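With one protein chain held back, the other chains of the complex are shown just where they sit.
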Amino acid sequence: MITPFQVACKNLLRKKMRTWLTLIGIMLSSWVLVSLFGFNRGYESALNRDIDNLGCQLMIMAKGCPYEAATLMLQGGQGLRYIEESMVQKIAREPEVERITPILMQAFFDPNKGESGGIAGFYGVEAASFPAMKPFLRFKNGGWFKGESAAEVVMGYEAAELEQREVGDFTLVPEKNVRLKVVGILERTGTQDDGTIFVPLKTLMKISGTDKITTIGITLKKDADQAKLENKLYQLPDLQVVSFSQVKQTIMKLVATARVMVFSIALVALLISMVGVVNTVLMSVLERKQEIGILKTMGAMPRDIFCLVWTETLILCSAGGMLGIAFALIFARVTDLLVRRILPYAPSGGLVEIDAGLALLTLLVIVAVGLASGIYPAWRAGSMRPLESIRSE
Amino acid sequence: MADHEMALEVRELVRVYRRGSEEIRALDGVSLSIPKGEFISFMGPSGCGKTTLINLLGCLDNPSSGELSLGGKPIFGAGKQLSETELTLLRRQAFGYIFQNFYLIPTLTVRENVALPLAFYRKPGGEGEAEVDRLLGLLGIEHRGEHLPREISGGEMQRVAIARALVNRPEILIADEPTGNLDSRRSAEIGEVLQEINRAGLTVIMVTHSPGLARLGGRIVEMRDGRAFEE
Partner (left out) sequence: MPMYLLRIVFLALLLCSTGTLPALAAVGCGLNDPDRDVPRLFPESTSYLTSYSSIAQRGGESLRKKIENRLGNRYLTLYAPIDAPYTFYEIYRDKKRVGYIHGVNQKGQFGGIQVFVALDLSGRIKTFYLQKITGSSAGKFRDAAFYRKFVGVSLRDFDGFDPASGKGSGRLAEIANPAPELDTDFYGILRGLKKNLILMDEFVFSAPWGKP
């Protein structure tokens, strides 16, 4: 038994090329839309992941520009200004602080690295307090340093790979020519820890000939008032307090402009493809005037005809929407690569996260916009008088 | 509808069209009565108003003035204009239509075409799908059930149209130039079909140019300049 839905489907198949072209238009705009939604969510969660991996929620550095501090830190760089080590004890006394660790970042020039030499960076950390800040770090081989002044290093996975080091091998600090023994190699984390060489703090201080540090990492107690602590810390002279929520906000602001622009483009693409839908359905309605008139003589009410035409719009939009989402899922990886090339900073890991909820949301948006645009052709069809339609050429 | 002996009655039916600033009186006061079971044909030159009249009789249009009763119930009168929805409700109860150009849906098979009205309206007490098979058999086209309109002849297409018009058991069949696109042999066949349907109790109201076809019916009304004349 024939149903109005089947009639709608068969009507769309009448002009295959036209239907396909309209479908492709919707497919492309739904692809863009769902990828955008996915990126939106993926970027923020990847950013959170990266920041969580840093281990601490607050970092103290010597005074400098916040943007610079943020970018330098996230690229595993180094601040060139120093803080007194006594600051650590002072801040540790604050009630909100749960854990605190001093860090010294130093770089040395290696003339034999590359054509004209290069920088070798080292991270001086305290064996007693640093590992506690990053409990999720796993070792591929070996473990942390035995003593605070040991002549030892722990290497990130990629650093060890580049230097072809195993546990038990030695590495050399360029410029100072100090030998250090590799006691641990970390597993891959997907963060900048992979390229880091960790040295015991006191050892690095001795090698560099300084008793100062560059950074203090702080984790807060669970219900601590972060803003209150930050305010207290702001009072300390010559210190820069970087909170990661601030850093995240800065980065998100940088990304927001790009995002708004791309969303506008996606919206325009959606509207254009909807114009295509309206055109297709309207044209097919005008071509079928006589048929519509006949349907009315058979007892089809104006609302039946309205629904019939609206169903055609619905089929076009849902099919196109679903195709676009399917393609987006398949090529999420390609989209990921393209995005990384365009953005100033991209966190590690998958950037485009599309799940069922997001797919459904996109489909609903497409269908809703489609149905709204489809009202006019459907209304045109519904309100035709059978006489006019049948008599028309 | 079943009780009254008159299928349709009209009094002083007038239909005026406006074309720009011009007024055209397509129907200029037509009155007649059509009893149930009648086979009536309207003939006349083009522009005489026969098509306009049949459209009004078939409730496809509103008159400008005049009265119309369907089965004794007044439908049009005192200047009342019915909406498209109201007209549709009327039509599907009582009427079936066939036209010169058949107007079959090209993407549906013969069977689907005949069954199509059922997708929108099923008359209470009607047979539904069973009626489709019965009609295909009655009209001699059951072997064409799965074919598309482009695969069958003109005569067969009109039979499909007739089957479709009858699937909801109407009381009245409106036929507008049913043999206009057919050769003489097929025309004769369709004429026979219409006669048979009429004998079974259906009121047939037809417009035609063919005197031979008109004679099949028994009652012929001539139209000229918007008026009706009977011999």
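Think of it as A and B in the order they're written, each chain with its own count starting at 1.
Just so we're on the same page, a residue touches a chain if its C-beta (ideal position, glycine included) is under 8 Å from a C-beta of that chain, and two chains touch if they have at least 3 such contacts.
Keep in mind that this is a model prediction, so the values were computed, not measured.
Trainee: Which shown chains does the hidden chain touch?
Mentor: In the entire complex, chains touched by the missing one are A.
Trainee: For the chain left out of this view, which of A:14, A:49, A:99 or A:165 touches it?
Mentor: From the options A:14, A:49, A:99 or A:165, the contact with the absent chain belongs to A:165.
Trainee: In the whole complex, what residues of chain A lie against the chain that is missing from view?
Mentor: Residue positions of chain A that touch the missing chain: 16-17, 20, 110-115, 118, 158, 160-166, 169-172, 174, 177, 179, 327, 330-331, 333-334, 337.
The definition used in the following text is that only the chains that are shown with their structure count from here on.
Trainee: Taking each chain's centre as the mean of its CA atoms, how far is chain A from chain B in angstrom?
Mentor: The mean C-alpha positions of chain A and chain B differ by 67 Å.
Trainee: For the complex, give me every residue of chain A touching chain B.
Mentor: Against chain B, chain A makes touches at 1-4, 7, 10-11, 13-14, 290-291, 293-304, 383, 385-387, 390.
Trainee: So in the complex, the part of chain B that touches chain A is made up of which residues?
Mentor: Its residues touching chain A are 55, 60-61, 84-85, 88-89, 91-92, 95, 97, 99, 101, 103, 105-108, 112, 115-121, 129, 164, 168.
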